[in-house]
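This view holds just a subset of the chains, kept in their places.
Read from first to last, the chains carry the letters A, B and C; within each, the first residue is number 1.
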Amino acid sequence: MRVVTFGETMLRLSPPGYQRITQAERFEIAIAGTESNTAAVLAQLGIQTVWLSRLPDNPLGHLVAQRLRALGVDVQHVSWDSDSRLGLYFVEAGVTPRPTRVYYDRKGSAMSCWRPGEWDWHNLLRGASLLHATGITPALSEGCREATREALQVAREMNVSVSFDLNYRSLLWSPDEARRVIESLLPLVDLLIVSPADARTVLEIEGEDTDVAVQIQRRYRVPVVATPLRDQQSATMGRRFSVVATAEHVWRSEGCPFEVIDPIGSGDAYDAGLLYGYLQGDIDLAMRCADALAALKHTVPGDMLFITRTELEQLLRGNLRGILR
Amino acid sequence: MRVVTFGETMLRLSPPGYQRITQAERFEIAIAGTESNTAAVLAQLGIQTVWLSRLPDNPLGHLVAQRLRALGVDVQHVSWDSDSRLGLYFVEAGVTPRPTRVYYDRKGSAMSCWRPGEWDWHNLLRGASLLHATGITPALSEGCREATREALQVAREMNVSVSFDLNYRSLLWSPDEARRVIESLLPLVDLLIVSPADARTVLEIEGEDTDVAVQIQRRYRVPVVATPLRDQQSATMGRRFSVVATAEHVWRSEGCPFEVIDPIGSGDAYDAGLLYGYLQGDIDLAMRCADALAALKHTVPGDMLFITRTELEQLLRGNLRGILR
Amino acid sequence: MRVVTFGETMLRLSPPGYQRITQAERFEIAIAGTESNTAAVLAQLGIQTVWLSRLPDNPLGHLVAQRLRALGVDVQHVSWDSDSRLGLYFVEAGVTPRPTRVYYDRKGSAMSCWRPGEWDWHNLLRGASLLHATGITPALSEGCREATREALQVAREMNVSVSFDLNYRSLLWSPDEARRVIESLLPLVDLLIVSPADARTVLEIEGEDTDVAVQIQRRYRVPVVATPLRDQQSATMGRRFSVVATAEHVWRSEGCPFEVIDPIGSGDAYDAGLLYGYLQGDIDLAMRCADALAALKHTVPGDMLFITRTELEQLLRGNLRGILR
């Protein structure tokens, strides 16, 4: 089984602990990109995973490639750009009533210079089971928008399944613009992942969180629609669960409780879990893996989840408490 | 609008995380003084704020001045003392059932050598809207006691409002001594801030926490009496709220929930919020700012709150959850 | 009063915060051994405490001896071994739903090379009030098993009380093997400490957690049986309490709430509290000290509790909240 994904990966810089940026004497480093976060989890679970991107040919770009390669992601098709920069973002972790704040500095990144035709999709998708894309890439630049469409079209032609996480970023485009572009892509999508909040903002879906998947499935006829949900008691505790809808059926998962060490990247781990089950044709497994991996991601510092398949299987078998010796 | 305050600022030394001091290999540094903590918040909110103190002319004294200046506090009237020392204190952060412990080492500090007449209050208070003092300063030394009285008297003469946070420190003086001195100062005070616990210990006020403000207002005829209150569920979660009493009215705020990263300094941030609203003549705003800033302070490491006016306004507009991008 | 104990102490290596080992750039160091953890607390409470072990004569062995000596544990009878190694273990701290994981690397440790006859127990136990042993030592090697029996027998001969914490380690031996060995030692034990989970696994005790002490006492006729219990609300909050049974009486403690900074070593601090009260002939005090010290241990990083007798006494007198100045 082989998954192909593409997108921008940034350097994430964050003060240690709960310091404000203006207090900081040092930043902790992580690499961060929704698609590469998902790719890293899939690769750790044993799925052959290719990640495509454009990176600057400097130490920051090398750092991104090395850290993904470390986890088994295939980065050999990355384009190296000697002129442009790596996008960055800064995070200040917060607890109630101070929200976690993210400050982007991604303009002019190598990835945003992507143009249609730069990658040979027919070649890259040969033998692939799934192409995974998100709504961030078409928001990066006009070129990225067209290139995303190209990728999805070739996948459709080649009968490669397409998963798509809507992932709306309000700093990159308006809801209207996002809706127009994403609605034009949806006919090419086999599995859509969208949070109720994004569904409301971009697709103007109304009603209860647990109805969102069904409404979207009905409206857009996407074969499978998955919605990640959460009961959040405070900034540091909550529970992840899922609703998935197809034309024939609606599933609702039992869910998985979590405590929060790092709130960022859990949606990307969710996607990895969902794809992991989806590739095995098992929606129930997909939801359980998605909830578990999303919950686990909250417990690990950085954007990426460090995990083994054995650990996922242990968690799926039952609640793990106390100390595991 | 210009606020003048004065008091002692110490170097705070604390082991990282939740280490005990005897385990520690390093101490994290912060500067810490109730009045300078309040001044730093006011300055960040855009109020012109003068902080007066005496500091030793050595790197520790310079460090205090630099960190306050960084946040916009006016420190040009500080007296530099080439003989004495900077007061210190050591903190061990605890969680249930281990309390956070504070160990002072402040004897012989430069500030405690303050004498009446050292500062020209007529000059310093010209054009000021408010003089802010606390019950810690008169507890430091005989000289500080007389000098505090001098400051309040000049403020009264010049029609500058006086706010006073009772802030009882049992290591510095007895409840009786504190009561005698503070009661003699109260006729000079326009806005008194006092926690129910201190009201009980020092002023022998009895009854419910929420009645304390009214009782004090009735007894001492201070125009405005504010009481910071909290529902604390555990060492790491709670809710701040306020009761304020004047001769005509009693207000009770809705309050603001918080999680705790650092428990120290929230009372000082509370004072800043209260003064910020009080200076605008709006008791309701004062309570909301006080609750919000006190809650926010719990989320920031160190004694001082790092904040912008924009952030305060965002919080006042509504509950901020999740990740703010 | 003098307590003698013996066992293996390892170097504990753990990534900072909640990092996974594969993310780590550094490991924090602690020393860790159930008996030395208990000894360290007893020594800090003012009990003369001798700890026996075998250590490699290299910097890691010296580090163990120095850190125990620092807290007042008498390490002068340790055997120094120039050939073998110090056992190690690696910890990854987790929160819900990721368990804290412990990875041992203790094969071939100096302690596991212990042989009967190596120490002169008659000499070592002269004047001792108590010998404390745990179920980990007989699990380390055949030699340690025989040597443990030797120690307990000499104690019995010399009328020195024996306390024994069952402490089952599934990586070292099977439940059957453990049961056979431990049942053969129980006739030599005056005070048995065993968690309900271990009682179930090793001794095949059934029923409610709170009945375990009574059942064991009835079955094995050990004079005093203590069971540490906990209500754990999440990975980070809970409450410790105790049930103790003798032939005549059953006690159940009120318990002590806790929040978790480090989940490891609280059973060892519990033992120290129990022994501290038991040595004074006061079961009620023993339970209260055990609950309090176990709860306190959760608040301190590392395997060992750093504590003073004054602090224990303050906690026993009442709940400590907020900031202690």
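By definition in this document, contacts are C-beta pairs under 8 Å (C-beta built on N, C-alpha and C of every residue); 3 or more make two chains touch, one makes a residue touch a chain.
Please read all numbers here as calculations on a predicted model, not as lab measurements.
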Handout entry: With 3 copies placed, total copies in this complex
Key = 6
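Keep this in mind: only the chains that are shown with their structure count from here on.
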Exercise for the section: Give a one-word verdict, same or different, on whether chain A and chain C use largely identical residue numbers at their interface, taking over half shared as same. Expected result: different
Handout entry: Residues of chain A engaged with two or more neighbouring chains
Key = none
Fill in the blank from the handout: chain B contacts chain C in the complex at 17-20, 22-23, 94-102, 104, 169-171, 232, 234-236, 263-264
Practice task
Would you tell me which residues of chain B are touching chain A in their complex?
Solution key: 237, 256-261, 292, 295-296, 299-302, 306, 315, 319-325
